[in-house]
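For reference, the structure is listed below as structure tokens.
Complex shown without one protein chain; remaining protein chains in place.
Here is chain A:
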Amino acid sequence: MATMLQFPSSVSTLNDYNALYPDWTQREVSTGTTIMAVEFDGGVVMGADSRTTTGAYIANRVTDKLTPIHERIFCCRSGSAADTQAIADAVTYQLGFHSIELDEAPLVQTAASLFRDMCYRYREELMAGIIVAGWDRRRGGQVYTVPVGGMMTRQPVSVGGSGSSYIYGFVDSNYKPAMSKEECLKFTAEALTLAMERDGSSGGVVRLAVISEQGVERQVILGNQLPKFSTV
């Protein structure tokens, strides 16, 4: 690689280390991924792929990246697997305590604020891109995105992870406001499939979750059932 520094042969570099041990022994476990969430009237649809990688090795090909934070609040995790799991655990605890204190279901905005606080405060140590989505009584279905760095903003549709760069065009051109639940499910499944097609760090199955006043419905779309596109 042209960017490598030239050292005398007596000094061993990372490059040399590779010859003795495989790549995945030195790489962090990453949910290099594609995640997505869409609001519709009455709830949200969330989707994620299912691949976790350490370098080029797929550590888990059936990962569940849609993590429950509370009864009707979920988050999609992307970035470092360890970091996002730790953050999600901490926020689940804080939100549960808060909800008991208030004696009512927490707001999605509160969950997103808690994620944001943690991601911003420890931004130097963490690598986590999270999408928080759910339903609450006050504002219905909401999607908040908390990318690396710790910003927080509400969006009607949000994509994240390494595979998201390949589908911005698709999402921007195909998203219509006021879609129904079925349209949102189709839209999410197609977007994730396209990203999984092109991004090496995303793949496996498509996991979907619909959160509404009635509760949470989860589905899995297996590899052979994914929508088919003309690119072979």
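In this section, a residue touches a chain if its C-beta (ideal position, glycine included) is under 8 Å from a C-beta of that chain, and two chains touch if they have at least 3 such contacts; residues count from 1.
Everything below uses one rule, namely that contacts and distances are computed from a predicted model.
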Listed names "AP complex subunit sigma", "Proteasome subunit alpha type-3", "Glutamine synthetase" or "U6 snRNA-associated Sm-like protein LSm1", with the criterion being the UniProt name of the chain not displayed: "Proteasome subunit alpha type-3"
Residue of A:A112, A:V143 or A:L208 touching the missing chain in the full complex: A:A112
Residue touching the undisplayed chain, where the options are A:L102, A:M151 or A:V220: A:L102
Hidden partner interface residues of chain A, rising order: 98, 101-104, 107, 109-110, 112-114, 116-117, 137-138
